[in-house]
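First the structure, in the form of C-alpha cells, and then the observations on it.
Just one protein chain is left out here, and the rest sit where they should.
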Amino acid sequence: MLNSILLDGLALAGAGIGAGVAALAAGLGIGRIGSSAVESIARQPSESGKIQTAMLIAAALIEGVALFGVVVCLLIALA
Amino acid sequence: MLNSILLDGLALAGAGIGAGVAALAAGLGIGRIGSSAVESIARQPSESGKIQTAMLIAAALIEGVALFGVVVCLLIALA
Partner (left out) sequence: MLNSILLDGLALAGAGIGAGVAALAAGLGIGRIGSSAVESIARQPSESGKIQTAMLIAAALIEGVALFGVVVCLLIALA
C-alpha cells in the first residue's frame, strides 16, 4: 500500500517536471528562431516569404518533439 | 496514511514545478520574439504587417506547447 502510493508520487512528480522541461524546449528554440526571423524580415523585407518558410520548418521540427515529449509525460501521468 | 500524504506531496511538488517551468518557457520564448519584433518594426515601419504575422506564428507555437504543459500539470494536481 505504502509502496504503491510512493510509486505514484514519484511517477507523477517526474511527469510534471518533464512536461515543464519539454515546454521550455519549445520556448527557447522557437523563441530564438522567431526572434531572428522578425529581425531578418526587417533587414530584407523582400525575402519575407523565404524567411518565414525557413522559420516555420525549423519551428515545426521543435514543436513536434516538444509536443511528443509532453504527450509522453501525459501518458505517465494518466497511467 | 503517511504514505498517502507522501504521494500527494511528491505529485503536487512535481506538478507545481512543472507548471512553473512551462510558464518560464513561454516567458523566455515569447519575450524574445516580442522584443525583436518591436525593434524590427521600429527599424522597418513599412513592413510592420509582415513582422507582426511572423511574430504571431512563432509566439502561437510556443504558447501551444506551454499551455499544454500547464494543463498536464493541472491534471496531475487534480488527480
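We call the chains A and B, going by the order they appear; numbering starts again at 1 in every chain.
Everything below uses one rule, namely that a contact is a pair of C-beta atoms (placed from the backbone, for glycine too) under 8 Å apart; a residue touches a chain by one contact, two chains touch by 3 or more.
Just so we're clear, the structure is a prediction, and the values are computed from it rather than from any experiment.
Shown chains touched by the undisplayed chain in the intact complex: A. One chain of the complex is left out; on subunit A, the residues touching it are 2-4, 6-11, 13-22, 24-33, 35-37, 39-41, 43-44, 46-47, 50-51, 53-55, 57-59, 61-62, 64-66, 68-70, 72-73, 75-76, 79.
The definition used in the following text is that only the chains that are shown with their structure count from here on.
Subunit A and subunit B have Cα centroids separated by 9 Å.
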